[in-house]
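As you look at this complex, bear in mind that one protein chain is not there, while each of the others sits in place.
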Amino acid sequence: MRSQTATSLAELVQAEVSGNADLPIADGQALADAGPEHISFVAHKRNLEELAVSRAGAVVISRSLYEADARIAAAAGDRTVLLVQDALQAFLKMLNVLRPQPARREPGISHSAHVHPSAEISKGTVVYPGAHIAEDTQLGEDCIIHPNVVIGSGCRLGAGVVLFPGVVLYPGCQLGNQVIVHSGTVIGSDGFGYRLIDGGHRKLPHFGIVRIEDDVEIGSCVTIDRAMIGETVIGRGSRLDNLVHIAHNCQLGEHNLIMASAAIAGSVRTGDYLTCAGQVGMADHIQIGDRVTIGPQSGIVRDIADGETVVGTPGEPAMDTRRIWRTQRKLPEMWKTVRELQNRISSLESALAAATGEQGPALNSSSATSDDSRPEDGPYRAASSPAA
Amino acid sequence: MRSQTATSLAELVQAEVSGNADLPIADGQALADAGPEHISFVAHKRNLEELAVSRAGAVVISRSLYEADARIAAAAGDRTVLLVQDALQAFLKMLNVLRPQPARREPGISHSAHVHPSAEISKGTVVYPGAHIAEDTQLGEDCIIHPNVVIGSGCRLGAGVVLFPGVVLYPGCQLGNQVIVHSGTVIGSDGFGYRLIDGGHRKLPHFGIVRIEDDVEIGSCVTIDRAMIGETVIGRGSRLDNLVHIAHNCQLGEHNLIMASAAIAGSVRTGDYLTCAGQVGMADHIQIGDRVTIGPQSGIVRDIADGETVVGTPGEPAMDTRRIWRTQRKLPEMWKTVRELQNRISSLESALAAATGEQGPALNSSSATSDDSRPEDGPYRAASSPAA
Partner (left out) sequence: MRSQTATSLAELVQAEVSGNADLPIADGQALADAGPEHISFVAHKRNLEELAVSRAGAVVISRSLYEADARIAAAAGDRTVLLVQDALQAFLKMLNVLRPQPARREPGISHSAHVHPSAEISKGTVVYPGAHIAEDTQLGEDCIIHPNVVIGSGCRLGAGVVLFPGVVLYPGCQLGNQVIVHSGTVIGSDGFGYRLIDGGHRKLPHFGIVRIEDDVEIGSCVTIDRAMIGETVIGRGSRLDNLVHIAHNCQLGEHNLIMASAAIAGSVRTGDYLTCAGQVGMADHIQIGDRVTIGPQSGIVRDIADGETVVGTPGEPAMDTRRIWRTQRKLPEMWKTVRELQNRISSLESALAAATGEQGPALNSSSATSDDSRPEDGPYRAASSPAA
């Protein structure tokens, strides 16, 4: 931690200060965890109660919130207050100063890395010990290749790529600029493609690659399989959470958000701005439109049109699925009601038969579960005819 | 890429050529991606439309398709056509020539690998830098141990085993011949076995092993836990997709297909030729018969007999589950209908009471939700008796 004052932080984020501007600030913390020596932040109305009871000595608040709701000023009390346009953004900027990150390693290639002589590594790039970079690879400028990363032959990396410890790129994969890949992730392994021949699942060779476009971030322990012939693509600006599976030949659009443990089968195509929640599964070969939202644990087995929000297994429009879920809870009650109605109808039938002088047995026969009993041919039509 | 002509490729796959046999072929591509310098393939009727609009200069087609449907010849037009028995297989064979794989590293053990002196490594085997092979291990001939693989003490590997970068084998694991394990996969970690003693979950030691039979392929980031006493077994010819979890003491049969993110709890036994779709969960100790198929995201909580196809959570026969799913969509409508029927019955009861001179209140009592109202003791039987 590097100590600051409220004033020095205010200058950093161009804040307007009220209260004690000389207050020393040791660190930034969430409202619940902060003490008198800390600065915290209020970025949503829902933080109001937390603010009231927080021990934070200083707080940075979004100006629009502060001005819209007088209770926020009241809850802030006599703390040092910094008003800014965007409290979360300002707070994170302060943390950058309050918690200086360890100096980045000098650019260059560790003597304990295993780099093939044919690999081209541009200036500014760091290669840590234990990393393995195979033949005919090209790495752009200012990449960080952490310890024990393995980059297969023929891979192409743009500038500013960060591969965290233990990432594996199979041969031939292409990563654009500013791509971040977290530890344990495997890119370019063979797809799950077999043909049953003479009683054995014979492996289909995978000649394709994985191509990751610019500015993509991929979490930990993600698996992205190479295409059989062409490319598996992760579109520009997309973010994949931990433990996501992307099968061979998938083509994800731009700015997709795919949350933890989702599994997308082969040859799925998605549009731009997909929001796919955790543990979702998608069947192979389906097409997802632009700006689609998929709820957690959903199972998607059909194409989804632009702008749809789907939930459930099988995934259907969210409103329908939620209505089904609400009704489901009433199922036991409903079942009881249906049986009760059956009884009441039987009673009515008997009563009516009695009232109209018909014989019971003829009416009782309708109590048997006859599948296609239609009014026009049912016993009642017959029963009522004579009485008409 | 290594350029070929239609003739040279036809010779490779024993095809009959029509059209320009001298056409130079730069690469193979899927129909949608191919240009005039590419060969593509038609292996299914469903490729007909793609063929018609493809820019591919040449196309290899399964003879049976071509002869069965004249539209395929029409869609192929004046392209160079290669007729073969199995278009996909022929096409992949061509790709082998069109896209020569980088020469395999010379057999031998990298000086940067960490191999215990007691390890026995047979001829033809490659050990890459950063690999770690512990004491008392035995590796068969022609294995490929990629960078940063860790093989624990006492492991036994057959011939032709490929361990991709970063694979970890815990001590004592046994892999048969021609086993392929993709990156990030962990074989032989301790099973999830604890006993609650004095308020703490005390670890049960795991003395068993994992045994992988011949010709198994295992995807990336798969976890297979060792048995507590005996063996966790993956049967011959089985294929596990990425991110699959196999718990301790499981015994999988031969030629199982387990798709991505499936999780199989402890001591499950499966027969041969299981097809288990993605994200399936299986409860511990259940038994799955031969040639069983399990649909995606299913939750299997009971034994499944030979040949069954099950879907859903809890997993039931596919036809039943699909029928339930279809009906579920009508649940809100059904609920409305039931309430409406309630009202119509109440009205009928009132009307009948009025018609037969009974008093309203006595009949209205039947509107109350009485659970076990049976015809013989319900108010209607009573009501109708006097009128009979």
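Letters A and B mark the chains in the order given here, with residues in each chain numbered from 1 onward.
Just so we're on the same page, a residue touches a chain if its C-beta (ideal position, glycine included) is under 8 Å from a C-beta of that chain, and two chains touch if they have at least 3 such contacts.
Nothing here was measured: the structure is a model prediction, and the numbers come from that model.
> I'm checking contacts with the chain that's been left out. Which of B:175, B:243 or B:277 qualifies?
For the chain that is not drawn, the touching residue is B:243.
> Check each of B:68, B:305 or B:355 against the chain that is not shown and name the one that touches it.
Only one of B:68, B:305 or B:355 touches the chain omitted from view, namely B:355.
> For review purposes, identify every residue of subunit B that touches the missing chain, sorted by number.
The missing chain touches subunit B at positions 114, 130, 132, 135-136, 148, 150, 152-154, 166, 168, 170-171, 184-186, 189-190, 192, 194-195, 199-201, 203-205, 207, 221, 223, 225, 229-230, 243, 245, 247, 261, 263, 265, 279, 281, 283, 297, 299, 301, 313-314, 316, 320, 323-324, 327-328, 330-331, 334, 336-338, 340-341, 343-348, 350-352, 354-355, 367.
> Mind listing the subunit A residues that contact the chain we can't see here?
Residues of subunit A in contact with the hidden chain: 28-30, 33, 88, 92, 95-96, 99, 102, 110, 112, 128-130, 146-148, 164-166, 182-184, 215, 217, 219-221, 237, 239, 241-243, 255, 257, 259-261, 278-279, 296-297, 313, 325, 328-329, 331-332, 334-335, 338, 341-342, 345, 348-349, 352, 355-356, 366, 369-371, 373-375, 378-381, 383-385, 387-388.
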